[in-house]
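Apart from one protein chain that is not included, each protein chain of the complex appears where it belongs.
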Amino acid sequence: MDKISDYILKAGTIDRRWIFLIIGLAVLLPLFFPLGLPIRATNATQKVYDAVEALEENSKVLVSFEYGPSTKPEIHPMAIGLLRHLFTNGHKVFVTCLWPDGQFMADEALDEVAKEEFDLTYGEDYVILGFRPGNEAVVKGMVSNIRKLYTTDARGTLVDNIPLMKNINKVADFDFIFSASAGYPGTVEWVQYASDPTGVPLSTGTTSIMVNDIMPMVNSGQVKGILAGMPGAAEYEALIGTPGIGTSGMDAQSIAHLVIVLFIIFGNITYFIETQRSKKY
Amino acid sequence: MIWKRQIPILIATVIGFATLFGWFIDHPGIESFVNDDATQWYDILASFAIFLGALNLMKLQGKKVFKQQSGWQYSLFAIGGFFFAIVAGFIYKGNDAVEWGVHVTSKGTLFKWMFDYMFTPLSATMFALLAFFVASASYRAFRVRNLEATLLLVSGIIIMVGRVPLGSSISSWFIMYLMVLIVSIAVNIKLKDKKITFSTFLGGVLIVTIWGSSLGWPIDQPGLFYLPILQDWIYNNPNVAGARAIMIGIGLGIFATSIRYILGIEKSYIGE
Partner (left out) sequence: MLKDKEFWLVAGGISLAFIIYWLSGYPLFKEERIVMFLVIVIMSANLIYYTRFARRGGEIFLRAIPGLKAVEEAVGRSTEMGKSVLYVPGIMDMDQVETVAGVIILGHVSKMTSRYETSLNVPVSRSIVMKAARETVREAYTMEGRPDLFQDDMVHYITDDQFAYAAGVNGIMVREKPAACLYMGKFFAESLILAETGNSIGAIQIAGTASQSQIPFFVTACDYTLIGEEFFAASAYLSQTPELMGGLKGQDMMKAGVTTAILISLLMRILFDLGLIKWNIISILTVQ
C-alpha cells in the first residue's frame, strides 16, 4: 500500500509538460477516430432554435459577427448553422460586424453557405454591410439611422442601390437580431442599445467563457436563448439536422473534459495522501 | 500648472456631466452628442494615438537591433512584420481588380493572404494554449481543502462532464452507484467500523438496484442525478445568482468610481 502511495505521490509531481502532452493527445485522437457520441440540446439552445422557427417567412434578420480567428472554432460553427437555418426557412440576412476580424469571418461563412450551398444572390437574399469602428456607437447609430452609418456596403456598393436595403433605415425595421459574439463589443451592447429599447427580439451565440455574463439576460427574457460555445453549436446543428464542424469537435471536447476531470481526481488523491502522511508524521 | 491640473479636471467634469445628464434631455442635438459623438470623439483620438504606440514599438525594437541586445533577432521579425502589414495594407494590393479599402477582405490580395496564413493560425494557436493551461491550472488548484473548495470541485466536475455529449451518455444510475460508493467511503473514514460501512454500501446498492429495476433503468431518470440536467440547474440557479450579485457590485463600483472622476474627487488619473 505504501509503495502504491509513494508511486502516486511521485506521479503527482509530474512536470506540467506531460499534462500538456496528454491533453494534446486527448484532443487530437478523437478527431481522427470519432466516437459519434449523441448530442442532446439544452433548453438555452432550444430557445434559440424556437425563436428562429417562429419567424414569419421572408423575415429580415440582422446577424452581427463579433469574433475573430482565435474564437473561430467555437463561434463559426454556430454562425454557419444559423445561416443554414435562416436560408432554409427563406429569410433575408443582413450582416454587420462590430469587430474588424468579423468581416473576414462573415465573408467566409456567407461564401460557404449562401453562395456555395444555397446559390443565393447577393443584394437580393443577403447583404454584408461590413465593419464600422466605434464599438457601441455603431449599435446606437444603427438604432437611429443605418444609412448615416453605412453609405456603402462591404463591397463598396452604395447602400441606396442595394435592392434588399429598401425600407431598411434603422434597427426597428428588422424582425430579429442574432449576435455571434466573442467579447466586447458584443451581445451586451446589442441588448443594451438595440434589442431592449426597440423591442426587436435577440438571440446570441458566444464563447463558453462568456455564457456566465449573458445567462442573467437569458433568464430575464431579454435574450431569447444562447448558443454556449462549441457544445451549443453542436446542439444547434443537431436541431437543424445538419451536423458540421461543431459536431465533429464534440468528441474531442468530451474526451478532453474527461481527462481534465481525471487529472483533478488524481491530484486530489495525491493531496489526500500527502495530508494523511503529514498528519501521521 | 493650470493646464496640468485645473483644465483636465474641468474637461472631465463638464463632459462627464453633459454625457450623464444628456441622457435625460429630449433634444436631438444633445441626444446625438450623447449617443454618437461622445463615443466617436474617443475613437478618433484613439485612432490617431496609434501612431504614438507604433513609433514607440519601432523605437524599442530598433534599439534592440542596433545595440544587438539579447534576443535582437526576434526584433527583426517584429519590425519586418510591421512593415509587411503596412505594405499589404497601403502599398501593394496583389489583385488589381479590387478597389483600395475593399482589398482588405477581397480574395487574391496580399492582405487577405496575410490574414489567412499568418494572423489566423497565430491567433488560433494562442487561444488554443488555453486548453493546456486550463488543464494544468485545474490540476494544481482544485483541491479538497475545505467545504467551499469541495463544492467548487464537485460543481466543476458536474459542469465539465455534463456540458459535453459524454455527460448525456452517462446514466443517472451510474451516478447513484458512484454516490453510494462515496458515501460508504465517507462513513468508513468517519466511523471506522467495517460492519457499518458494509451495511451502508450494501443497503445503498440494493436500494438503487431495486429502484432502477422497477423503473426500467431510464438513462435520464431520476433527473437529480442526470448530469446534463444537474449542470443545467447549477448553471441557471446558483451560478446566475452569484453572477448577478457580482454584476450588481461591479455596476455600483463603476458608478461610484465614475462619479468620483466627474466630481473631481479622484484626481490620480492626472498624476495627482
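Letters A and B name the chains as they come in the text, with residue numbers starting at 1 for each one.
Note that a residue touches a chain if its C-beta (ideal position, glycine included) is under 8 Å from a C-beta of that chain, and two chains touch if they have at least 3 such contacts.
Everything numeric here is computed off the predicted structure, so don't read it as measured data.
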| item | value |
| --- | --- |
| Per the touch definition above, residue among B:Val65, B:Ile79, B:Val134 or B:Val154 touching the missing chain | B:Val134 |
| Full-complex contact with the absent chain, from B:Ile7, B:Leu20 or B:Leu215 | B:Leu20 |
| On subunit B, residues whose C-beta touches the chain left out of the figure | 20, 23-27, 39, 42, 45-46, 49-54, 56-57, 60, 70-71, 74, 122-123, 126-127, 129-130, 133-134, 136-138, 140-141, 243, 246-250, 252-261, 263, 265-266, 268-272 |
| Subunit A residues touching the omitted chain (full complex) | 16, 70-71, 183-184, 207, 209-210, 212-213 |
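Convention: only the chains that are shown with their structure count from here on.
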| item | value |
| --- | --- |
| Interchain centroid distance [CA atoms averaged], subunit A/subunit B, Å | 14 |
| Partner subunit A, residues of subunit B touching it in the complex | 35-36, 39-40, 43, 47, 99, 101-102, 104-105, 112, 115, 119-121, 123-124, 126-127, 131-132, 134-136, 138-140, 142-144, 153, 156-157, 160-161, 163-169, 228, 232, 235-236, 239-240, 243-244, 247 |
| Parts of subunit A lying in touch with subunit B, wherever the complex brings them together | 16, 19-20, 23-24, 27, 37-40, 42-43, 68-73, 103-104, 107, 133-137, 140-141, 144, 154-156, 208, 211-213, 215-216, 219, 228, 231, 234, 250-251, 253-261, 263-264, 266-268, 271-272 |
